[in-house]
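All protein chains but one are shown in place.
What follows is chain A.
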Amino acid sequence: MSTAAPQPTASEAPGTASGTQPGAGRPAPDQASVMRQILSGNGTVTVLAIVLSLLISGLLIVVTDEDVQETAGYFFGRPTDMLAAAWSAFSGAFLALFRGAIFNYEASNFEGMIRPLTETMTVATPLIIISLGIAIAFKAGLFNIGGQGQFIFGAMFATWFGVSMDLPFGVHLLVVLVMGVLGGMLWGSVVGLLKAYTGAHEVILTIMLNYVALNLLAYLLNTDVLRREGTTNPVSEFLPQQARFPLLFGEGFRLHWGFVLALAATAFAWWLLQRSTVGFRLRAVGANPAAARTAGISVKGAYITAMAVSGGLAGLAGMAHVSGTEGSLNTSVAGSFGFDAITVALLGRSNPVGVLFAGLLFGALRAGGVTMQTQTGVPIDIVLVVQSFIVLFIAAPPLVRTIFRLPAPGAAKARRTADPVTQPAVAGAAVAGASGEAAVPSVETQEAAVAAESAADGVEDPDPAPTAAEPAPAAGADTQTSEKGETR
């Protein structure tokens, strides 16, 4: 997690990074090698990472299924039972996911058929906007872990101006929107300023400010400032209709104009990063602060701008969530948006268009997860597992390449410049991947073993940890699901 410190690190020559960047002519995304590794993967690896995550999750669904467990007990007595149960668990879960996220072919009317897709877009709206903010910070070499807090500030500002003012239609929504952006921008700028002028690390700052924002929200919801009149529960008044986003397709659907705003925000982020001078400065600083400074770019200014824009977008996301989907504010309004946004930004390779699609994918997983849970009884946690595995594979492109036997672009160079920090992660991931698959019958166990081995080959110095690094992530996932199994 070594990010661009204000002081230049002489050992990193600007040339080492550029080779791994697919888009020639563009500056490398970051001097930190973790960042470089993550952002330099290509589209194929991304898609394969998603496929692989879905497959592993499918295996988890199968092995945690009660029918499968029961029929596995007499596998050699009547193997067809278990295979049938496994198939029905697997296909049932993914078909439900599809019906809940994209197209419900079981619905009786057209409205019911396309509702899932609109749900996906509704759920994705705030996620796309906040992830754009995180991506812009990434481009400037900043890890903005504070999306959560900035989201809360945007939501708080939007709610207060929505509830306590009475303005005509159109104007009110605009005021609420601007205030939401300002709220997030305020909270983001604090980090940018502290980082630029004191050198404080933005990761620590943002994490701490998340707590401040969360507790401030809880406090204000317990006072008359935000609390709904006539209740002692910590929820706000509903925003009046003129402060809400109008629905896009009428009463039958939850989808609102916030989604159009998300598309506009994507276009804005693309323009900012690719076409504006400000964006160029941000990318230059992200690529190499020392070189940027030498070229006459204000590094401090770039940090402040990046955090302000990043926070502003997070605030806009909070506003869109409250004013569009939810209608009121509560203590956990931010859910896990701030953290999911980091994943989405990584999956989208910090490219605004990529973020848009990554956000839609996560929206689909969330929307479909609901249907999967209610219709097949698969715990919603499996969706989290899918998301986590995606991150794991995205963060370890060599692993994905090895599993699918893809040629490694610039492999020799990658070996020379490999950062020891990333090595244990890669080696650990290889073992985790192997053990995740070891839960299935024998043939695949062998394959997995081979895969893990060759994955270890792929990196120069396979950490001896494989034995010690006994599949912590996979084991954790396992125990979690089995606990769930017990209580159900």
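Assume a residue touches a chain if its C-beta (ideal position, glycine included) is under 8 Å from a C-beta of that chain, and two chains touch if they have at least 3 such contacts; residues count from 1.
Everything below uses one rule, namely that contacts and distances are computed from a predicted model.
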Record lookup, UniProt, unshown chain, options "NADH-quinone oxidoreductase subunit M", "Multisubunit sodium/proton antiporter, MrpB subunit", "BMP family ABC transporter substrate-binding protein" or "Anti-sigma regulatory factor" -> protein name "BMP family ABC transporter substrate-binding protein"
Just name the one of A:72, A:95 or A:291 that touches the chain not displayed here. A:72
Per the definition of touch given earlier, which of A:149, A:162, A:183 or A:234 contacts the omitted chain? A:234
For chain A, enumerate the residues touching the unshown chain of the complex. 71-78, 81, 100, 112, 119, 123, 215, 218, 222, 231-235, 254, 321, 325-326, 328, 330-333, 335-336, 366-367, 370-371, 373-375, 377, 379-380, 384, 434, 438-439, 441-442, 445-446, 449, 452-453, 456-457, 461-464, 466-467, 483-484, 487-488
